[in-house]
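Here it is, the structure in full.
Note that this complex is displayed minus one protein chain, with the remaining chains in position.
Chain IDs A and B follow the sequence of writing; residue 1 opens each chain.
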Amino acid sequence: MADKPIEGEKRVFMTGNEVVAWAALAAGAEIMYGYPITPQNEIMHYWTRLAPKYGRKFLQTEDEISAGFTTIGGVLAGRRAFTATSGPGNTLMQEPMSMAEMMRIPVVQVVTQRGGPSTATVIYSQQEVTMTCFGGNGEGARIVYSTSTHQELFDYTIKAFNTAWKYRFPTHILGDGYQSKMRESLTMYDPASRGIEMVPTEPYVAKGGVPGIDRDPNHLRNTYNTEDELYDVVMGIMSDWEKYAPEIAEYQEFDAEDAEVLIVAHGVVTRAVQAAVKELRAQGKKVGHFRPVTLRPLAEEQLRKRAENAKVVLVVESAYGQLCKIIANSLYGLTTPIKKVLKPGVGVTAEEVVEEVSKLL
Amino acid sequence: MAKGAKIALAGEGGQGVQSVAMIITEAAYEDGREALYIPNFGVEQRGGVSVAYVQISDEPIGSPKFKTADIVIALSDRAVRRTQRYVGDKTIFVYDADIEGVEDDLPKNAAKVLAIPAIKVAKDELHPRVFNIVIMGAVIGATGVVDVDRAKQAIEKKLGYKFEKDPKLRELNFKALERGMELVKEEL
Partner (left out) sequence: MSVAPKMPKCWRPETKAHKFCPGCGHGLVLKALGEAIDELGIQERTVFGCDIGCSLLAWDFFNIDTVQTHHGRTTPVITGIKRANEDVIGIAYMGDGGGYAIGSQHLVNAATRNEKITVILVNNTNYGMTGGQMAPTTLPNQKTETSPYGRDVEATGNPTQGPEMVAAITPDTAYVARGTVANVRQLKKFMKRALENQISGNGFSFVEVLSGCPTNWRTNAAETWKFIEETMPQYFKIGEIKVPGEKKEG
């Protein structure tokens, strides 16, 4: 059996779904559970081809509810376990994700956003932001990385396992169909070669020793009898969430410091916005870009600081205001007006962003 | 904005537009350039027009798909109609001269509209199976996004195992590439 999936570093040119499979292998993911849905399928295809060579496992379940709950089972057994889905599958997976949120189970879920609502398209959107961040009957104690390049898909898929196991919140890679299906270059690496240490995992059940004799049994539950009991549990989760949010939150800025027009965009749309900002700056226009890498938690303070100094905030997204809701909520109290470019289910090009910004200047 | 070529390749299933896109972007990647390729992949892919979006640049590439292409290559009547939306006033629109009944559907706003006899050349001079390589040559001829030697290396990488068995195939493919480049250059 081969030792390490990737030795040292390797420059490659491949699709995003292939990148995710390699990254999960490199991160030491031990088992994947999944159910077919486009545009996620090739993550499973590559995983099922590669995994046996490195002693890793796969289970194709009967639906996404099961894929989510079996992933929870894998984590409870102490394994780095993950799943991947999209659209209506993500909808079904909200049930297990809410259990993971309540019980602090570090599952990793890769979401390849497709059009919505309903079956919609199998192609692309940013319409699973609200669901991935806040789905299920919970408070949104989930970590959501929104990637924009294949390099980030690789980096953050590895990081997701570490963040999940370090903080014990369900952790999500929010990609999209474009990222899944496009080919571009990136550098893959063995995390150890870059000094990245994988956070060790531990079993929640079958921990060794006879429960009741050698140790107490681990009784895990998500049901509570009284309101007070539940309140204490949820407040415990949220107090941890608030405590760790600042160290988990990640963002990027592009000419944001003196920007009069501050464009906020995430995921693959940031690519178009970055190009547009370059072009507009070349024209001498004071345009900048704030790009949240984590949508949950959001780097609120940094965003507010930039938005405060801008004349207008422009939210650009491939959805009808799902990012905007998060942004507007965190900018509450500021007088900077918020404008929107909302393109549900379709891509955004640099040319369009330039055009929209030009209307504002 | 990033300088480079945005190429939309469209044809019927089996005409090989996706493999052409793949070989060109791999060649550009091997050349150390930024390259991005994404196929269309709706439910439409079953029985619809196959479109490949290719971008090659010296700077990081923005959105994976684009509104306006620098070059559009359409290989069937449906592809001619489907790709009109990617045409702007700087676009070179290339289609195969053998496609019938599209006179009224050719874009009016393109910088240039070229009809090249790729199907005919492949059939008469080479072999119908290297039609897609002729098209690849046309793309390279029109854009210069990759060096011809690098393109040959990429073909070698993709089809080398076939060339091993039959070295004449190598010659045929390389000839197809060069003929494709000539076809466009004659028209430009």
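Quick notes on this structure:
Here is the rule we use: contacts are C-beta pairs under 8 Å (C-beta built on N, C-alpha and C of every residue); 3 or more make two chains touch, one makes a residue touch a chain.
The structure presented is a predicted model; accordingly, all values stated were derived computationally and were not measured.
Although it is not drawn here, the omitted chain touches the following shown chains in the complete assembly: A.
Within the full complex, the residue among A:Ser66, A:Thr121 or A:Thr349 touching the omitted chain is A:Ser66.
Contact with the chain that does not appear here is found for just one residue of A:Gly8, A:Pro36, A:Pro117 or A:Pro203, A:Pro203. Touching the missing chain, out of A:Asn222, A:Ser239, A:Gln283 or A:Asn329, is residue A:Asn222.
Contact with the chain not shown here comes from a single listed residue; of A:Ile37, A:Ala51 or A:Leu76, that residue is A:Leu76. If you put the missing chain back, the residues of subunit A touching it would be 30-31, 33, 57, 59, 61-63, 65-66, 69-74, 76-79, 81, 95-96, 99, 203-213, 217-223.
In the analysis below, only the chains that are shown with their structure count from here on.
One inter-chain figure worth recording: subunit A and subunit B are separated by 35 Å, centre to centre, where each centre is the mean of the chain's CA atoms.
Chain contact summary for the complex, subunit B toward subunit A: residues 1-2, 22, 25-26, 29, 34-43, 60-68.
Looking at the complex, you find that subunit A touches subunit B at residues 13, 38-39, 121-123, 177-179, 181-185, 268-269, 271-272, 274-276, 278-279, 347-352.
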